[in-house]
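The structure under discussion appears below in the form of structure tokens.
The complex appears here without one of its protein chains, the remainder shown in place.
Here the chain labels run A, B and C in written order, and each chain numbers its own residues starting at 1.
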Amino acid sequence: MSPAALLLVTALLAPLAMAAGCLSRAFRSRVPGLLWLAPLPALLAALWLPAGTAVSFPVPFRMVLALDQPGAILLGGAAFLWSAAGAYAASYLRGKPGLTGFCVWWLLTLAGSLGVLIVADIAGFYLLFTLASLSAYGLVAHEQTDAARRAGLVYMVLALLGEAFLLFAFVMLAAGLPDPNPLIADAVAALPGSPMRDGIVALLMLGFALKMGLIPLHVWLPLAHPAAPMPASAVLSGVLVKAGVIGLVRFLPFEAPLPTWGAILAIAGILTAYGGAALGVAQRRPKTILAYSTVSQMGLVAALLGAGLAAGDASAAGLAAYYGLHHTLVKGGLFLAVGVAFASGGARRWPVLLLTGLLALSLAGLPLTSGALAKLAVKPMLGYGVLSIAVSLAAAGSTILMLHFIAVMVRETADNPPSSAPWGENLPFLIVAAASLLIPWWLYPTLSGGALASGWSVASLWKLVWPMMLGVVVFMATGRFAGLAGRVPEGDILVLAERQAPRLARLPAAIEGLDGRLRLWPVAGFVLLGLVIWLGGGFLLAA
Amino acid sequence: MTPAYAATPGGLLLVLAVMLPAAAALVMLVLGPRHTRVVALIALALGVVVALATGLQLVRSQAALIYVLGNWQPPLGVALRADGLSVMMLAVTAVVMAATGLFARELFGLDLATADGRLATSFWILLMGLWSGLNLVFVSQDLFNLYVALELLTFAAVPLVCLDGRGETMAAALRYLMFALLGSMLYLLGAGLLYGAYGTLDIRLIASASHHGPAMAIALALMIPGLLAKAALFPLHLWLPPAHAGAPAAASAVLSALVIKAPVFLILRLVADIAPPGSAAVAGQVLAVLGAASILFCSVMALRQERLKLMIAYSTVAQIGYLFIVFPLAGVGDGTTPWGTIAWTGGALQLTSHALAKAAMFMAAGIVAEAVGHDRIRDLGGFGRVLPLTATTFGLAGLSLMGIPPSGGFIAKCLLLTAAAIGGHLWLALTILAGGLLAGGYVFRVMDRALATPAQRLALQRPIPLRLEIIPLVLAVLAVALGFLPLAPFGLLQIGRPDIALAVLP
Amino acid sequence: MSALALTSASLFGLCGAALVGIGLFGIVTNPDLLRRIIGFNILGAGIFLVFGAVARRGAAMGLGGDPVPQAMVITGIVVAFAATALAVALLRRLASLTGSATFDAATPAPPPRSDA
Partner (left out) sequence: MSLVFDIALVAGLIALALHVVVTRDGRGAILGFIAFGLLLGIGWARLASVDVALTEAAIGGGLTGMLLLRAHAHLGREIAPEAMARGEPRRWLAPAIASGLVALALGAVVLAFPRPAPSLAPQAVAALETTGLGNPVTAVLLAYRAIDTLLEKIVLILALVGVWSLSRDAAWGGASQLRPAVIPEPLVFLARVLPPFGVLIAVYQVWVGADLPGGTFQAGTILAAMALLVMLAGLRPAPPTQARALRAMLAGGPALFVLVGFLGVAVAQGFLSYPEAIAKPLIVGIEAALTLSIAGTLALLVAGPPDKAPAS
């Protein structure tokens, strides 16, 4: 096995090996301090390995790993955030109960979420996707509060639903091919000609949209992300939703345009971008606002991919990954920032809030930040029509949401006692923040195809600035949405659905009642005779 | 006339598979309680060797094993025959039996005062009876001989249900006995009609008959529901939940993992081997409808159970449903040979992985009940912290039931779904998916309790030795390891099948 | 002889069919468990009579009937007796333990007690 292949395999196996190591008592006590090491092989792989590196596992493990450009971009960002958040977690959770369990779930989620970015065969993808989804439950429900338990339940139900969508889609994808476990690329190449094409695409979109949190499948996200401990929220919101992005990137046939499906995805994305922002400004907890911001941002990625699918433009994949990288680092940084800011007071508070504000506005596309680069890079893909304007307006929404977030942060931290977060938390936060501001510059030329200088033109800047100004004006004009905050419960439409729950709960109760009747002897005996007669009639008719 | 059966090398292994446990039961009866366990363990070891040898012989000869008892050719005599599917069933049975035996040895060993008592001694003898009956069901070719095999199963299984001697389990056992008897009677009646029409009860001889009258239709219409009653498929599952939930853990494991598979296996024989194509198609449709209803209905019921063992028992009824939706998926009755299809393989894998996972789960539940003193799911918060291995067992077995990769259950579900997608059976595909979701729900309910950190640590009523916890864990790991099998039809399952399929065709 | 034997065989076959119906009806509807057990025996008698009719129809070679189904009936009668004995023993134990002879009202068993 070549060194490159070995590194790729290590990227997947290292966290799993660490999780297995937790069986040993001696290792268990040291594992929290080592969490930051687990994603490093993946980070190295993302940095050093050329796109196209591939490795097949020996029989009976059917799995093929391969690195390509979008995968490498997302892998690098994700591994970086995992590492920083791991270091943060070691400090944040020190001495709290259930730490070992948390570490095991952390490592398993890590392995799954990174593996999904580099796996190339369908069964392997489903395996790692499932690993990430199910293990993340341990992170969501870790706090064991009522809210965490409810979030965990909702998360689990919807995650399993998403799994079901995907499983059926994958099975139909693979059904027409000779190899029972084809490479994703081969299966997708055959997709446009498949008789079950529309069903497959619909199920794929449903499954991955659930993971990305597109409205109305987003209900779990604003519950689950804030419920987790701070570092876990960072990776859930920063990395795990990208499993949906990479899913769409890998499984949608960008080579062959599907205008209808592209349009559907784009519209769903735009609506999500607006909806996420609108619902977010009605929230008052910083983590929940960030979660809604994730919903909104994933809507933009979906719109981008939808545009690419409609046009049959394969470069959408790389651009979506680039936008995803930006979001990974910024959103991860913001969640860490919330933790650090809550622990900072006095003189330490303002530098932290300033950096937080910068990150927040980067998400809205503040010039010179990664957000600006990301938005500039994707502009050509969106064209210059309605979609482009719609996305720009979404940036206005982001601005409003982020201003709301900053305002809430300032208010919430106002009474902090003068203190400072430990360096174990400050340092990861600073590193992520710095990386989020710097790394996108480095990748911009390869992805956008244009030189960095093209981003400096007045026209480009104007494109970025007018939505932000619009957002600022609206924010000012409506008085900071003071009246709105708290109006919409976390999980919005889920709460409405839950009000209908008693009605829904009647079905299982009815089933239980029916079961009780069926299990009465005279009824069961009669049913048996009925079956005899039914089958006898059927056989006689068939003969 | 050339004889229908020619004995093959290794055919005597089939006799051994049936007679060894039966002989062991006799020896136990004579030697008395003090030696029962030793005899049982020796028989278990020998039985596993026989199953292994049978498998090797089958693979080596690539043909079905045949034995003609007393050298009396059917129709006058009785023949034993083991094709790929039978051998797979023999092997699964041996594995689960061996694990159950070891588990029971440890479980009964917890309490030295009762290790040689009524419960343990009866358990061992009945277990041997069960094993003999199961093996006979899988290899016999004669419908009346199969009736005797079914009765062996019933008479061994019913007392197992009420071994703990409480009134509720007596009621459960009585209900089980009566419904199972009703099933056997219908089966026997059908067999009588077949004899009247064909003058033989040999499966192959009946299958090779060219003309089928109304006797065949009515006989099948009696036998299949009769067997369904024994398999506890919805809506005939009245007896199963209390019976399997009330039995001692080791007994529940065998009952749920193996015993209800025997009638399913016979239904398969009837529908796929004997029934004329038209009837087979009708039966396939009806069975699939019932199977799908079973999956959905009983999964919801499992979700609503308060007690762990009842939940697992309802899950058994739900999982049995998957075996019945195989019929239309494999194209039984539409004139093609189903043996090579992925649905067929998926069904076999579902059967195997469910047997392993369910046995592991019942044993795990037994450990929990033994350790905590109850099995109310609500009050089990944090059992994962005091019984980490058992919680792991439960989780791994749960993966297989839910069909989450990597596990045998996942591959089975994948194959069935693929068959449904290719065959255009959308409603079956949706049922499979919904069943997986609901299974996720009830497994999750328990795992949530296992992982919980209650304020007060769960109190153990008695220490649980590691050896006890290891056995179900091994079974659960096996169920997961099945997930590494290739996603393709097994060659093994086709051994000895095509000739019968041809005989059925006009 | 043969025509008469056939008629007689059919007659007992029909009697068997009727007994099967009566037995099934008793089993399904009778709430008294002991009576239900009797129903099983009537069902069994009907089934065996069908076998007997089949055997009688197969009379040949100087035999009054086909010996194979006759042998099956003997085996079946013994098994049916064993079933009756087991059912009766269970019923008696159930009555001693719970003071009632019914199982439909019984709710699922409460959790087993390891100390019992």
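Heads up, the rule we're going with is that a residue touches a chain if its C-beta (ideal position, glycine included) is under 8 Å from a C-beta of that chain, and two chains touch if they have at least 3 such contacts.
Predicted, not measured: the structure shown is a model, and the values here were computed from it.
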Of the chains that are displayed, which are in contact with the missing one across the whole complex?
-> A, B, C
Taking the entire complex into account, which one of A:F27, A:F57 or A:F526 touches the absent chain?
-> A:F526
Residue touching the undisplayed chain, where the options are B:L107, B:I125, B:L268 or B:M447 | B:I125
Which residue among B:F108, B:F138 or B:F155 touches the omitted chain?
-> B:F155
In terms of residues, what is the contact footprint of the unshown chain on chain B?
-> 7, 12, 15, 18-19, 22-23, 25-27, 29-30, 32-33, 67-72, 75-78, 114, 117-119, 122, 125-126, 129, 132, 136, 142, 144-145, 148-149, 151-152, 155-156, 158-159, 162-163, 165, 170, 189, 193, 196-200, 213-215, 218-219, 221-222
Residue list for chain A contacting the dropped chain reads 522, 525-526, 529-530, 532-533, 536
Touching the unshown chain, chain C contributes residues 4-26, 28-32, 34-35, 37-39, 41-42, 45, 48-50, 52-68, 70-75, 77-79, 81-86, 88-93, 95-96, 99-102
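As a convention for this text, only the chains that are shown with their structure count from here on.
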Between chain A and chain B, which partner chains are common?
-> C
State the chain with the largest centre-to-centre distance from chain B, centres being mean CA positions.
-> A
Where chain A and chain B are represented by their mean Cα positions, the distance between them in whole Å | 42
Residues of chain B whose C-beta touches two or more other chains = 175, 178, 182, 241
Residue numbers in chain A touching two or more further chains are 520-521, 525
Can you check the complex and tell me which residues of chain B touch chain C?
-> 76, 144, 147-148, 151, 154-155, 158-159, 162, 164-175, 177-178, 181-182, 185, 188-189, 192-193, 195-196, 199, 241-242, 245-246, 307, 310, 369-370, 373-376, 461-462
How about chain B: which of its residues touch chain A in the complex?
-> 175, 178-179, 182, 186, 212, 214, 216-218, 220-222, 224-225, 228-229, 234-238, 241, 275-276, 278-279, 281-283, 286, 297, 300-301, 303-304, 402-406, 413-414, 417-418, 421-422, 429, 433-434, 436-437, 440-441, 444, 448, 451-453, 484-488
In the complex of these two chains, what residues of chain A are touching chain C?
-> 520-522, 525-526, 529
